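Have a look at the structure below, then the notes.
One chain of protein is taken out of this complex; the other chains stay put.
So that you can tell them apart, the chains are marked A, B and C in the order they are listed, and the count of residues begins at 1 in each.
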């Protein structure tokens, strides 16, 4: 494995700093997490995008969130048999083994995956339509969201598609029998969020309003 | 969607705190990340486990790492055509679109997915062998790692399997044509890590030693 | 150029060591930095003093900080036309071309430049008052900081002047039209720091407190 190298120095130094501070201050808790096992309250499904930091936004520490991250925070529909479904495996483990109380889907602005899906559906990204495109085939999950987009300019439709990615995922989540069982029993609730990277905004899907609504209060001056 | 609810209050309050402090101090950077796009240095593939916090360990902030998290930090082998491969899509996007310089696979101790794989391969977890088990089918990716385990007691073999999960993923990574192209050109290096949750330890795969070796220095007193 | 010599051997050997280790582990990243250009998050203005290592203090690696270092980390006031202003050129390039999100001024204890300025203003360093003294004329930038010093003993006043050097620079920074434009738009924030070389302390200017306050926690035992 000639392309495999040891960890770069700068990460070694940063790790050493963490070990001597955050780890040292929290050692008792990390040991207990190791001995007792994890008991996360929620599963979060977010995008791989480097600009989305779910633990930062929610002030979370080790043990709080079981986090799955994929391109465009997508959940495929339930399919029995065949294939290695990483996302479905993560959901199954969170709901049936860890028995999380919440599954939170977190979408975001300026998502490269959503933009690619939009371009592909508009016929402007033939390379994503190739059967060999992993990104293209993955983003096919979002095609039903594209079908429902209202008319408008591209920017507005892309933003709508970012939010549709959250809704499509919430709908697909409910096709999993173990999700249906848990929600019907009142043991699990689902939540949809969308965050604006530039402005630090956060919107939550409000079923009563039938729309995403801003969370909390206005920006500090 | 009756099971969908607005964001729980405790997360609303935490988000508001983040917005008034961390966001306010970093607003200029988050805006620039939104305008200029992300330029992450590395992709990190880690486990969904709530006890693994890669950004914390490495003192990382928004924009540094493109992070994919799945059960047991696994990379399946390259397969052309068919299926919605979330992990392969994330790797393709990171390597071909974002042109990350490093792909880092981060394994960890007491991994529930690895334990399940071990139990399944030992014949002690028939429920994971069912074709309908998403977790079982996902963990099939690690079966080649199980085949190579040395003899020993269960605890030692499970630990060895946690590290094998990193090596199998590094091997599978190198079956992707675009990974091969980038590493051959010197534009991408691969790195394997394993972290001990309880003790805060970190080991890196050292190709020269042919083994995982501890990173950095001993624990603080 | 008779005084020009090849690189001393001890530095050749150290460079070779770096090339075979750190460079080899990070080659992909350095190549990408060369191809894509730099996207540093922050500009840091610090002193030339050999005891100030900003990349070390912040665990930073290539590509993170655009660093200008001069005597006493000073920024002169904006002056249109005339003269070759190295500091002003560096700020202009960082803010208007690189569009950094932060400009951080880092002062430090036992600064020889600040001590010289203090002695000069106290009338004890006539050699620095000569028109031919580059150091004296450069340190004139800090005279407004001297004017505001509270009464007290020399040691306390020199320390206060070290911190005043940071504040004067922050004030002067805001006289540059392009800095004003970027901060007004929310695309740039300014930060003032002072570090204690001997004790490894770090203080940040807190606008709410109107004072420098210690960063982080107490010293390790």
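Details
Criterion: a contact is a pair of C-beta atoms (placed from the backbone, for glycine too) under 8 Å apart; a residue touches a chain by one contact, two chains touch by 3 or more.
All figures in this text were calculated on a predicted structure; none of them were measured in a lab.
All shown chains touched by the missing chain in the whole complex, by label: A, B, C.
Mapped onto chain B, contacts with the missing chain fall at residues 21-22, 24-26, 29, 59-61, 217, 220. Contact between chain C and the unshown chain involves residues 1-8, 11-12, 14-20, 22-24, 27, 30-31, 33-35, 37-38, 40, 43, 48-53, 55-71, 74, 76, 80-94, 97, 102, 104, 109-110, 112-113, 131-135, 137-141, 170-171, 174, 183-184, 188-193, 197-200, 202, 204-207, 215-217, 219-220. Listed here are the chain A residues that touch the chain not shown: 13-14, 16-18, 20-22, 24.
Rule of thumb we're sticking to: only the chains that are shown with their structure count from here on.
Looking at which positions face the partner, chain B and chain C present mostly the same ones, since more than half of the interface numbers are shared. Among all pairs of chains, A-B has the largest number of C-beta pairs in contact.
For the pair chain B and chain C, the distance between mean C-alpha positions equals 38 Å.
Taking each chain's centre as the mean of its C-alpha atoms, chain A lies 15 Å from chain B. Chain contacts: chain C has residues 25-26, 29, 59, 220 touching two or more partner chains.
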